[in-house]
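Encoded as structure tokens, the structure appears first; notes follow it.
All protein chains but one are shown at their positions in the complex.
Up next, chain A:
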Amino acid sequence: VYQVFESVAKKYDVMNDSMTLGIHRVWKDIFVHKMNPSPGTLLLDVAGGTGDIAFRFLNYVRSVRERQLQQKLKHHQNLSWQEISESYQEDKFKSLGDSHVVVCDINKEMLKVGKQKAQHLGYSEGLSWVLGNAEELPFGDNKFDVYTIAFGIRNVTRIDLALEEAYRVLKPGGRFLCLEFSRVTNPLLSRLYDLYSFQVIPVLGEVIAGDWKSYQYLVESIRRFPPQEELKAMIEDAGFFKVDYQNLNSGIVAIHSGFKL
């Protein structure tokens, strides 16, 4: 798995766009929207190498924070100038409202690409990059509000260990969210999807990234990955409650959610 991603890292984003015809962006938007993070949330994004989820998270809390500050201003109509200027002081340095995302990936190259992207796009605060293994996270217990893993869990050898680690590092009340390819429910769509996956994607891999094998592997790993209900059961086994999933595009991808209660 490591070598697959080493070669894939630099072209990762381009390949995602071409493989999914850009729809992966929508999936990730929906994913973060479902998370609905409030400012002050501490997020751990695992296998989040190039930062897609992290950046969306930061954008989201920033806009929520802006709206909050605007609401506060409305209520400040009756305060004295002194009080208003004091509250401005407090809020000035908190455009993210103490939100923070830790991006954890097993692969140095992916992290490097992510850091470069962050710099390029102007994300300077609220981000950390940590090298780590999903099966054995380098974090203490009960630390994070939300744990996300987007298109990463199918590459984990021992999914059950990753789920247990997710449970461990989450605070009580914390949320587990997983975005991943899953079983297509519609039989007609399923045939088309198979055709596309096995015929088109490896070709794209060769043409764009010069790497047929890695993308063949990717497509096969998707097929081997447990379907929605099975993954749901695995998440419940790790100790999560209120586990549920939402299919996107008839099951091409699914978002699984669970809470540490």
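Assorted remarks:
We take it that a contact is a pair of C-beta atoms (placed from the backbone, for glycine too) under 8 Å apart; a residue touches a chain by one contact, two chains touch by 3 or more; residues count from 1.
The rule we apply is simple: contacts and distances are computed from a predicted model.
This figure omits one chain of the complex; the name its UniProt record holds, of "Integrator complex subunit 11", "Ubiquinone biosynthesis protein", "NAD(P)H dehydrogenase subunit 1" or "Trafficking protein particle complex subunit 2-like protein", is "Ubiquinone biosynthesis protein".
In the complete complex, the hidden chain is touched by one of A:L131, A:L192, A:V207 or A:L261, namely A:L261. Considering the complete assembly, chain A touches the hidden chain via residues 35-38, 40-41, 68, 145-146, 170-175, 236, 239, 241-242, 257, 259-261.
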